[in-house]
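Heads up, one of the protein chains got dropped from this complex, but the rest are sitting where they should.
Here the chain labels run A, B and C in written order, and each chain numbers its own residues starting at 1.
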Amino acid sequence: MSRETTLSKAVNEAIAEEMRRDPTVFLLGEDVAEAGTPFKVLSGLVEEFGTGRVIDTPISEPGFVGIAVGAAMTGTRPIVDLMFGDFLYLVMDQLCNQAAKSYYMSGGKLNVPMVLRTNMGATRRSAAQHSQSLQALVAHIPGLKVAMPSSAYEAKGLMKTAIRDDNPVVIFEDKLMYQDKAPVPEEEYLIPFGEAAIKREGGDITLIGTSSMVQVALKAAEALSAEGISAEVIDPRTLVPLDEETLVRSVKKTSRAIVIDEGHRNYGVTGEIAARLNERAFYHLDAPVLRFGAMDVPVPFSPALEDLTVPTPEAVAQAARTLCRGELIHAA
Amino acid sequence: MSRETTLSKAVNEAIAEEMRRDPTVFLLGEDVAEAGTPFKVLSGLVEEFGTGRVIDTPISEPGFVGIAVGAAMTGTRPIVDLMFGDFLYLVMDQLCNQAAKSYYMSGGKLNVPMVLRTNMGATRRSAAQHSQSLQALVAHIPGLKVAMPSSAYEAKGLMKTAIRDDNPVVIFEDKLMYQDKAPVPEEEYLIPFGEAAIKREGGDITLIGTSSMVQVALKAAEALSAEGISAEVIDPRTLVPLDEETLVRSVKKTSRAIVIDEGHRNYGVTGEIAARLNERAFYHLDAPVLRFGAMDVPVPFSPALEDLTVPTPEAVAQAARTLCRGELIHAA
Amino acid sequence: MAEAPTHNTEDYLRMYRQMVRIRAFEDTANQLYLSAKMPGLTHMYSGQEAVAVGICAALTDDDRITSTHRGHGHCVAKGGDLKTMFCELLGKAEGYCRGKGGSMHIADQSHGNLGANAIVGGSMGIATGAALTAKLRETGHVAVCFFGDGATAQGLLYEVMNMAALWRLPVIYACENNGYSEYTRTEEIAAGSLTARAEAFGIEAHRVDGQDVLAVNALARDLVERARRGEGPFFVELETYRYHGHHVGDINRDYYRSKDEEAEWKRVRDPIVNFGTWLEAEGIVSADELVAIGEAVKDEAAQAVAHAEAAEYPPGSEVDMHVYKGVDHALAYI
Partner (left out) sequence: MAEAPTHNTEDYLRMYRQMVRIRAFEDTANQLYLSAKMPGLTHMYSGQEAVAVGICAALTDDDRITSTHRGHGHCVAKGGDLKTMFCELLGKAEGYCRGKGGSMHIADQSHGNLGANAIVGGSMGIATGAALTAKLRETGHVAVCFFGDGATAQGLLYEVMNMAALWRLPVIYACENNGYSEYTRTEEIAAGSLTARAEAFGIEAHRVDGQDVLAVNALARDLVERARRGEGPFFVELETYRYHGHHVGDINRDYYRSKDEEAEWKRVRDPIVNFGTWLEAEGIVSADELVAIGEAVKDEAAQAVAHAEAAEYPPGSEVDMHVYKGVDHALAYI
């Protein structure tokens, strides 16, 4: 049984279900309780679980992430709400020096089962400090797992898996997708980490998209299909662990690939995935793996500029066309 | 006229020369004055320039980086000493949300001419929080420039360029190389950003190494030459800007490449460079571009384990051999 | 009303006018938002005018300030021009930041405004650094760091206050305590006492009625003068109130703040009304003159916003400009 649910609702449900299931799960962050966060994603949870488990914090990101690490080490499962992904910079030490490394540094004695949920995504006219997609930073750090839900369905299933995971997990929700609906089962389900989803089958080219870029890829695929180009669209769902096998298998079949992620292109997510595909599928490739990311500029406020900085279905389709025609090009 | 100088001395000279040249240049950091930093790199500077320009700070990394940003915006050129590269996590907000974006967010009005000098490099038995090589994190952020000196010569020339640059520059010194000597001209010189150096010419394969990995590449090249394999070794010197042209030209010539960087391999520097080479030189490549980075684990303390985590000349040479023999392999 | 230090009609009128200009700017910006003409969100300064104006009136153009997400008031008070500001809010090329910054990053370097900041507390280091420049270069300038009560939860504040105190920097930390941090009351997010926190770092701290422009200005003039003489840093907590929601979209806010409370502040403690009443009572201006100021400012704002609405967006080619100073287009560079 499925019904259409917004991504926001899906996240809310996942957290509520896990909080009912496990009394050690609790929420921590700025304005998570009565306000239910500025995006209202957590509305209603404080009413059900009380202020003891839905805890409003001061504006102390390093502090409350550190507190979550200590709480997680000692028998609870905190879910930290980081209001904007851009604030990750503030918590990198607690996340990357502490949470990510505790289990290893203690030789397997102190694990940190916490979830950091935050967001990403530009075009909300929020300018350079409220629009970044910083998944590459955390994906680079061993000890962290990184999930990137591409729809309400993934948002719920990945969140539940994250909460039950015994390690620190960072989940990036696209803040522009909170109101987007998708079919979500009534029954409980979890989505395992490290399993990519083939969102559309195709034989001519593989489009790999993360988060909202799955929609960009699907739209590009739709446009291409009208021209007789059959694109396979894959959503890795987690960057760490990465389901390299599924990606490689597809590329071996199609011989061409484009990787799309909304983080900056330079030294970002797409480079890693492209490099892995080149390593593992090189002799099957008919053309270089192309990449689309956010333009390598701080996100501008002006709508006239901001819209130029994100990957579009048109640009992806155009690159796919060129690849399929066997022309040598550079990615945008 | 050249003489042999340690990397430590070269950095010290660069800073001293620029401080003499420009009264707005000053140093800021923990124990930079009388102690001259724990690595003694800045010894003697406080004696020449006084505590007004060589300023000891409390252990407040976010605070003093923020102060440097404000000082740089208002007419000085601070050089911030960040004792260990691992502390970058603490200053990411001031560096990436503030310093990197000010010029853009202000539409070209407020620039931040500051240098953040820090270090990288494992095998010093310093464990997981004092051994990281985090260049990928900052290279991902538009607005920052990133330099990686591979010897005393580069350390001096890049530092002088960094100090004169009108933008925030992050320089990573390899803390294991401070006592390594190289010929350094007596005369003043600067090394422009975005110009790779061909450290050894060769025709069969291109080895691209950053920082101390240039030495690893050179040793691998030496071993290979005994077997009749001629390796070209290139040092990009700056990750941002990246001299893609020189790299691509070499790879078009050799048809094979290996990229080596001491940061973690996953979602790191090598992925970007490999992806760019694949994009630009795909039709010239005889084999996939391979990559070596630090093993994707927190750096372990035990010598028995730590030494396994860093790229070695032997492993690079072995991979190069396999590539040159045309065998399909996976990088370590 | 605090006693005015000197009876200087020109200064009074300038302060009054600046407060009215801020209010008019905000009312216009709010209208732009409500009529869906403004991209993104913005945070209104209305109600807090006496803070920005009282302090900035004590500064010269060479003194620096840093501002916050609620930064329009600081920008106007420090000398900003309404037209250029509206252009920035609408993302136009004539804006202070060529449309790249928007409301949350508005900066006016020509008047010493180092910029609003969308990271709460994000500019505390910057202001302190500007003061360090002043000390190192012996310029005699002062820096003022504006931030809210909520921002006192950022550890950065204590790091930079410690250094400012150790190095005796000419910086004034101006904490605008408007009683709320987003949707939460200050008491729920701040333990102890804000002024005591500064004092514990050896910093002289003051508390002042942020609705009384003369009290704010008198204190600011004294502290600025002393900071110039090397007696800084200082900390000031200004008791104030924001009239609107946290941002323009925060309309239904009964769940965290009552309508009565809002009405009471507006009725009893409005900084503009009270200052106007005082000016009249002291015989410094007539009621008509005050009305005339209001009208003139309304005109100025209307013209400014009309200009901004008609102004051009920056050309697409600017998207990768201003990433690096000295580099025309970043994409061709990296």
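Following the convention adopted for this analysis, a contact is a pair of C-beta atoms (placed from the backbone, for glycine too) under 8 Å apart; a residue touches a chain by one contact, two chains touch by 3 or more.
Predicted model, so just to flag it, every value in this text is computed and none were measured.
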Residue of A:60, A:151, A:211 or A:302 in touch with the missing chain, whole complex considered: A:60
Looking at B:24, B:126 or B:230, which residue reaches the missing chain? B:126
For the chain not shown, which residue from A:43, A:111, A:230 or A:255 touches it across the whole complex? A:111
Where the missing chain touches chain C, by residue: 153-159, 161-162, 165-166, 188-193, 196-197, 199-203
Need a quick check: the contact residues on chain B for the chain that isn't drawn. 30-31, 34-35, 38, 56-60, 62-63, 86-87, 90, 124-130, 266, 295-298, 300-305, 308-309
May I ask you to list the residues on chain A that touch the chain which is not drawn? 24, 26, 52-53, 55, 57-58, 60, 62-76, 78, 93-94, 97-98, 102-111, 113, 142-143, 145, 165-167, 194, 240-242
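FYI, only the chains that are shown with their structure count from here on.
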Going by average Cα coordinates, which chain is farthest removed from chain C? B
Rounded Å distance, chain A centre to chain C centre (Cα mean): 36
What residues in chain B touch two or more of the other chains? 93, 97, 104-105, 142-143, 240
Which chain C residues touch at least two other chains? 97-101, 105, 117, 119, 122, 155, 323, 330, 334
